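Structure incoming, see below.
Heads up, one of the protein chains got dropped from this complex, but the rest are sitting where they should.
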Amino acid sequence: MRLLDALDIEGYAATFTEDGVTDHAHRGEKVEGRAALIAGANAALPRYAGAAVRHWNDHYVIEEVDENTLNVSYCSLVTRTDKAGNVTFEPTFFIEDVLVRVDGGLQARSRTIHRDEPSPVAIAAAAAAREGAA
Amino acid sequence: MRLLDALDIEGYAATFTEDGVTDHAHRGEKVEGRAALIAGANAALPRYAGAAVRHWNDHYVIEEVDENTLNVSYCSLVTRTDKAGNVTFEPTFFIEDVLVRVDGGLQARSRTIHRDEPSPVAIAAAAAAREGAA
Partner (left out) sequence: MRLLDALDIEGYAATFTEDGVTDHAHRGEKVEGRAALIAGANAALPRYAGAAVRHWNDHYVIEEVDENTLNVSYCSLVTRTDKAGNVTFEPTFFIEDVLVRVDGGLQARSRTIHRDEPSPVAIAAAAAAREGAA
């Protein structure tokens, strides 16, 4: 995240495997492989001219799948700080990574990004409460 | 927090002891025992139909009271992300947990939640400054 937020696109891409996939599940958009990741990020660069973006992550859960594979999931709050210092917010996200060991380090084989949405459980409870009140 | 924010109420309640207490100190409201915690959370579910809630914690301080008891305190920033992706904020909080070892794991015997308020020290300093200026 430090590399991404510093717009060090090559450095960020190097934290993925050569064929690493970023899946923006909430908008049905998949970026496959480092070259596509770098091309997409470079094309998006002008959008960051107005604000410094930061990702604030929390609540990592790390599960060992096998000795070379980890499933890591976490939440992310995303800020945009403009030239004047005003902070605005992107939606919050839930992220699922699959990390693999490569040459003694870890790289992301996939990163799946889900935008937070109101829970179906709560929506159903609210509907039931309205029905009960009617 | 992951369980609570996913509205997995039974799962969240299981992180407390059977008689675990949640004390919302800032509104003088105490929930005692897992059954009351689950009943209260279920009753509150409809309030979460409009937004996904996330707790972002930081600055944990962990103190060992004895070999089976830990005092853990931390700060919490609480976001609400609506269907359109807009993020709004609850007040910030300071939380004090008492955790106990149960069957080799940790459970909360109590969680005390304080809403952040301007400090009396700063309020007194401001009053003194006004007096000095008058």
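We just call them A and B in the order they show up, numbering each chain from 1.
As a convention for this text, a residue touches a chain if its C-beta (ideal position, glycine included) is under 8 Å from a C-beta of that chain, and two chains touch if they have at least 3 such contacts.
Remember, it's a predicted structure, so these values are computed and weren't measured experimentally.
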| item | value |
| --- | --- |
| Contact residue for the chain not shown (choose from A:A52, A:L70, A:I95 or A:A108) | A:A52 |
| Chain A residues touching the omitted chain (full complex) | 1-2, 5-7, 42, 45-52, 54, 56-58, 79, 81-83, 85-87 |
| Interface with the undisplayed chain - residues on chain B | 56, 58-59, 61, 75, 77, 89-92, 115-119, 121-123, 125-129 |
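Here is the rule we use: only the chains that are shown with their structure count from here on.
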| item | value |
| --- | --- |
| Distance between chain centroids, defined by C-alpha means - chain A, chain B (Å) | 26 |
